[in-house]
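All protein chains of the complex are present and in place, except for one that has been dropped.
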Amino acid sequence: MTSAILLISCDDKPGLVAQITTFIHKHNGNILDLHQHVDKQASVFFMRVAWDLTDFKLTREEITKQFQTIAWQHRMTWRLHFSDEPQRVAIFVSKHAHCLYDILARWQSGDFAMQIPLIISNHPDMQTAADAFGIPYHHLPMNKQNKAEQEKKQLALLEENDIDLVILARYMQILSADFVDHYANRIINVHHSFLPAFPGARPYQQAYDRGVKIFGATSHYVTAQLDQGPIIAQDVTHADHRDAVKDLIRKGRDLENTVLARAVYNHLQHRVLVHGNKTVVFD
Amino acid sequence: MTSAILLISCDDKPGLVAQITTFIHKHNGNILDLHQHVDKQASVFFMRVAWDLTDFKLTREEITKQFQTIAWQHRMTWRLHFSDEPQRVAIFVSKHAHCLYDILARWQSGDFAMQIPLIISNHPDMQTAADAFGIPYHHLPMNKQNKAEQEKKQLALLEENDIDLVILARYMQILSADFVDHYANRIINVHHSFLPAFPGARPYQQAYDRGVKIFGATSHYVTAQLDQGPIIAQDVTHADHRDAVKDLIRKGRDLENTVLARAVYNHLQHRVLVHGNKTVVFD
Amino acid sequence: MTSAILLISCDDKPGLVAQITTFIHKHNGNILDLHQHVDKQASVFFMRVAWDLTDFKLTREEITKQFQTIAWQHRMTWRLHFSDEPQRVAIFVSKHAHCLYDILARWQSGDFAMQIPLIISNHPDMQTAADAFGIPYHHLPMNKQNKAEQEKKQLALLEENDIDLVILARYMQILSADFVDHYANRIINVHHSFLPAFPGARPYQQAYDRGVKIFGATSHYVTAQLDQGPIIAQDVTHADHRDAVKDLIRKGRDLENTVLARAVYNHLQHRVLVHGNKTVVFD
Partner (left out) sequence: MTSAILLISCDDKPGLVAQITTFIHKHNGNILDLHQHVDKQASVFFMRVAWDLTDFKLTREEITKQFQTIAWQHRMTWRLHFSDEPQRVAIFVSKHAHCLYDILARWQSGDFAMQIPLIISNHPDMQTAADAFGIPYHHLPMNKQNKAEQEKKQLALLEENDIDLVILARYMQILSADFVDHYANRIINVHHSFLPAFPGARPYQQAYDRGVKIFGATSHYVTAQLDQGPIIAQDVTHADHRDAVKDLIRKGRDLENTVLARAVYNHLQHRVLVHGNKTVVFD
């Protein structure tokens, strides 16, 4: 069964749900899943609706065209996706293997509806992993001198491969503002702390030094401000005095894996809307 | 601002959301909150929709009358609530104080939209607590001989006081099937284990004897089968070898409080639908 | 059964456990509970040992005197407690009732081995609660002008009442450095965020504005630096886009209660040692 997924946000007003669901029903669509949220403080309406395309009377092009009229009327920000068009994903990685392996294992098990045309790394270490899963691996070493040039190559690779989403699987380079602009709200990073605590370098060391009794991980869309982008998912686990930094690192890997996977899963299912610096996650 | 809350379940079919939301919009209602769920296995549609009554053109009686037509058409099971009509709640308690105090504190802080016309107990111990909060306390001692008779008195008190919901706040008596029938899906109990594990008596002792590494609490609607009713909320916490039964009891109180409170809160907000022996909780 | 509880920290070296446990055994003490921890980075040894006094050959004074010799030899920081000498606790509160009620309920249920000779508040609101539990209530209004003077009165009250521990149960005044000095590592506060994130005022609003997907509470010993003291316990719960600030406040109360209670419980059981700005909690 193929479904259409519509994501909408606009100023709140009466009648939006009725109009949208009537549009779907009129053309013979059966709603499979509908989420709606009103941010009362900002008076903004958010909606995600998925419907069965089996008996739907409109073609994909006609949906876009006809819905455009409704969208204009309410000045909606909107996106339309189809469940049989998997996202094309590039994974960026450095030397840490765990998030990469975790994503590839979930992808192989069929959890993640995506294609992975390439893996990009500033180190050669993960070549073997890429090979094992049959994914082209691009080694683009980075240093202060060649950063702009290498990012240009990365962007070219992403464009050639029609990439929809970039996953930073513990990629230890800071992306330039220009790079980020090309993929606004389409780059997902995992930071190994419960942000806004411990941004930047060596968060486990920071957590250890402060003596916190919990520590965590955060997945977020990347913006030009380091570790400041819209948060998609977070989780923590307990620490105690027996945990040395190496224990935090060891236990933290599980958090990094699951928190990144949760963000990626929801993004791939078209369940995340960004508004300002916050996310609405219809999970 | 007063809102109307409509809870619906029926066989799934196309057009339900469109028809319901159009009904609300036609009469000038602004939807505040809408949840919808389709149980694909059973092909059952569930919905909760809340809308602002401020500019709504229909009176409360007219809503009921007019919605009846839609409901008949689709053989809906449905309920209509209004946010300014708080539920009337009776609390049943035995000797354990913590759940009672917890509920009363949440009620006093304004978290629980309810009135508490009476507390019923088979013991005199909680009289003082009831007095402190200014709530009439009815002491109805129970034994094997007088159970039927005392339940009759309880039912009479509930009827006199127009009770919508009964909360069993660690009430240590088993209600008869007849009693339960009078308040189907309107009696909430908390059992001190993660059901279906450890039903019946002394679940903390059972958990200790089995050597589990987690233990929990479960709130559920009461049915004629002990500890078998539809589950509303559950939670657990970790145990280890150092926890004696008394430690499980001590730590378990927090779980009992929060799990019961979560169920009561969602019930009072009209967020729980029962289907078969399961719940849909639109929280 | 009465037990002695010894808390020790000193530079790590071989033979410490052997010497201490031999001291206890020599005088006929049976060890009930022993925890030991070495901070390898700082090379500091921590220990908590509790033993049965039933057949112990030394009086309380003799224990102190004789152990002093061992302590001197290794330059130990140490404390000796007895399980039948409950701590004397003062609760400071402002207008929020929940932490106060929660502590009093746990105390009444017997969970907290303490006496509460007084409650101090800068507002009159909690007088009724204090009365209900039969505890003297001191209303000391605070403003910028009278702060120094009122703190003097507070300190006098604490001294008169032989107070061992001060609990700030959502007390909304910042204590002066001088006040804190009088009760170093004996004032426990609860802050309504997962520190070090969102220190200072209105943490729930800060959390809402940042769009975090978890939020939490932290209990810590109070130091002269606001919200910077040694952390004793922390916990979080999940948030999502539907949570307005008032929802965070409502859900946060449970966290504040349990996180403060966990810190107080461990302090009262003499399970917390402070080292630098961190705690060792032998729970």
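Think of it as A, B and C in the order they're written, each chain with its own count starting at 1.
Simple rule for what comes next: a contact is a pair of C-beta atoms (placed from the backbone, for glycine too) under 8 Å apart; a residue touches a chain by one contact, two chains touch by 3 or more.
Remember, it's a predicted structure, so these values are computed and weren't measured experimentally.
Among B:195, B:222 or B:268, the one in contact with the hidden chain is B:195.
Among the residues C:10, C:34, C:113 or C:174, only C:34 touches the chain that is left out of the figure. Touching the missing chain, out of B:3, B:122, B:257 or B:279, is residue B:279. The missing chain, though absent from the display, is touched by one residue of A:127, A:150 or A:258; that residue is A:258.
Listed here are the chain A residues that touch the chain not shown: 97-98, 101-102, 105, 108-109, 111, 132, 250, 253-254, 257-258, 261.
Seen across the whole complex, the unshown chain contacts chain C at 12-19, 21-22, 24-26, 28-36, 38.
Taking the whole complex into account, chain B touches the unshown chain at residues 37, 39-41, 46, 194-198, 210-214, 216, 218, 230-236, 240-242, 244, 277-281.
Operating definition for what follows: only the chains that are shown with their structure count from here on.
With each centre defined as the average position of its C-alpha atoms, the distance from chain A to chain C rounds to 42 Å.
Looking at chain A, no residue sits in touch with two or more other chains.
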